[in-house]
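Next up is a structure, given as structure tokens.
What you see is the complex with one protein chain gone and the rest in place.
Order of writing sets the chain letters: A and B. Residues in each chain are counted from 1.
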Amino acid sequence: MDSINLLLLILLTGFACITVFMKDLIRAALCLAFMSALLAVLLYRMSSPYAAVFELSVVAGLITVLFVSTIALTKEGETAKEARWPIYVFPLLLVLFGLLEILVMKNLVSSAPITVSSNGTVSFGTTLWGIRSIDMLGQIAVIFGGVFGVLALLRERPLSLRQQMDAERAKEEGEALW
Amino acid sequence: MLLLLIVIPLAVAALLPLLQRIGKRLPDLLATLTTGGTLILSLSYVGRMASGSPLHWDSATLGIPLHLSLMVDGFSLLLLITISLISLFVSIFSIRYMDHYGDKGVYCALFLLMVSGMNGLVLTTDLFNMYVFLEVAAVSSYALVAFSQKQDGIEAAFKYLMLSAVATTGILIAISFIYLTTGTLAIAGLGQMVRSSMQTGLISLCLAIFLMGFGLKAAIVPFHAWLPDAHPSAPAPISAMLSGVLIKVSGIYALVRVVYDIFGLPPAISQAMILLGVLSMVAGALLALGQNDFKRMLAYSSISQIGYIVVGLGLGTPLGIMGGLFHLFNHAIFKGLLFLDAGATEYATGTRELDKLGGVSERLPITGFTTTMGTFAIAGVPPFNGFWSKLFIILALVEAGRYGVAAIAVATSILTLWYFLLIQRRAFFGKIIWRLERIREVPFPMAFATVSLALICLAVGLLFPWVTREIIQPGVASLSQAIDIKSVAWVAP
Partner (left out) sequence: MVAIYFIFVGFLFFIGLYCLLTSRNMIRLLIGLEIMAKSAVLALITAGYARGETYFSQSLVITFIVVEVSLVAVALALVINAYRNTESLDIRNLSKLKG
């Protein structure tokens, strides 16, 4: 077991705990981005450089930007205060879960017969486009789904009659000033 | 060609917002044509599969370097027909109903994406790819549930999204465990490996996670919490699609594929499915009793009927599978009809609340007629389709010696009959109340859609020998074949 990987895993879990209990939302989003960076390094060390770069650029980059923009857009009038009790109960639950899980996982995974094979002679591109091509179709569809979903949800709302009348009255008052 | 069933709705959906400028009714026209086309294409496969052996399509025939492998067997074909049938009539209904929501182009695009995702889920041969198309349909459905941009739609969509995302993340971790032990994700290959040599604790854990994850997508009790909020708050045609098709495709189909084809329906899972099915039957029916909102009552009733389907499929006997699949098909039709009727009633009267309605049939004869037909179908009144499918399930239970469960199924059916007729009488029959004196019948496309579905309910009920032999039986054959290979007794530590 590579000790640097173990260190990265522990740091990852630690930063996850910090992210959950961070009071300020923007700092929490940045902690999430840092977690992505740690995960990217870990993936690179696990012989998965392409996944690492994707994780870094898309999750640590794009998703963080989306989060920060939304947080900035919804900052005013924000009244949700987090409860105090989750942070006190958390360590106990984490330890309980940890004990349960370590027993279960050691048992299950060790007894699983794993047949190791190698990558073979195909390149990564061939694997992605050649073998998993059906996933590409799914990716195209889900990207369109996301785009149209956002278009549908952020479209212009038709003004109600009341709002239209208010808008007209405001315009007339503005013109009367001049 | 099977690929067209996925690619054509996807391509039309991608182009729709651009083409919206050309004509106001163009999105509706294209959506209806596309769903009609998928229906015709799906029906063309009926009768082409000899005794349940699947038809494969591989992209090698196209000569391009991509590797796409699709498969249709009896079970997939049944779902393809269900998806296209319901989506065709729902898109006809949406022509007028969705006018006041605005932005028809994006609505039709999302709708076609959902259809494309569901078709992909049903046709694929790969477990991870099933997950990807499941998410395609799910993401489209989140946006469609919240389409009205009003608070109850947003709230329902958010809750639905959160619960569904937890379920799919769990499913993905289970997929990684399966890949860890077997090295393959093709459903056919997995079936061989898991059943012949790999009954380890890890695989059993994966089975449990799949049951919970897909159970949530199918709204099986106790994973049903998102459904009673999402289905009423969505626009009526989307409620019809969600309740009629989406929970069956992403929930029941995926679950049965995994449990039958990969795991071969071990007895423990059979018991678990029957237990959860009974819970859903009873809880859904009881919770539907006190509801005042028409669509919310229909949503709870969906949970109850899904319970019947799960019991039938969990039983694993040919008659049980027949009953379960037939009820899946029938429920899609009559639940779609009922949700469209609820939408039509809301369109005409402005309310969904049952205590505010009375004597609606007097002013809305067509809607009243179709709602009556739908009520008879869901309550299991002969000769409608619901009667035969429920009968098959009950007979299958008796045949398998599960008398207690059969009694519960019969009792729940009587309860369903009772409260549906009560609502019919209260809201639709009798004298029109004064507040609703001025309402008028709904526009032609909406009426056409509901009347067609009602007539299909009756036709399937009257012609049930033909329907079961041609459409349902291939599904039964392929599923029975899947669980015949039981070479070792399942031992889970």
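Definition applied: a residue touches a chain if its C-beta (ideal position, glycine included) is under 8 Å from a C-beta of that chain, and two chains touch if they have at least 3 such contacts.
Since the model is a prediction, treat every value here as computed from it, not as a measurement.
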- Just one of B:Ile8, B:Leu88 or B:Val132 touches the chain that is missing; which is it? B:Val132
- Message: For review purposes, identify every residue of subunit A that touches the missing chain, sorted by number.
- Response: 1, 6, 9, 12-13, 16-17, 19-20, 25, 28-29, 32, 35-36, 39, 42-43, 46-48, 50-51, 54-55, 58-59, 62-63, 66-67, 70-71, 73-74, 77-83, 86, 90, 93-94, 97-98, 101-102, 105-106, 108-110, 114-119, 122-124, 127-128, 131-132, 135, 138-139, 142-143, 145-146, 149-150, 153-154
- List the residues of subunit B that touch the chain left out of this view. 128, 132, 135, 139, 142-143, 146, 149-152, 154-159, 161-162, 165-166, 169, 172-173, 175-177, 179-180, 183, 225-226, 228-229, 233
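Operating definition for what follows: only the chains that are shown with their structure count from here on.
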- Between subunit A and subunit B, centroid-to-centroid distance (C-alpha), Å: 30
- Complex interface listing, subunit B residues touching subunit A: 6-7, 10, 13-14, 17, 59, 65-70, 102-103, 106-107, 109-110, 113, 116-117, 120, 124, 126, 128-129, 132-133, 135-136, 139-140, 142-144, 146-147, 149, 177, 180-181, 183, 198, 200-202, 205
- Note on the structure: Listed in rising order, the residues of subunit A that touch subunit B in the complex are 107-109, 111-115, 117, 129-131, 133-142, 144-146, 148-153, 155-158
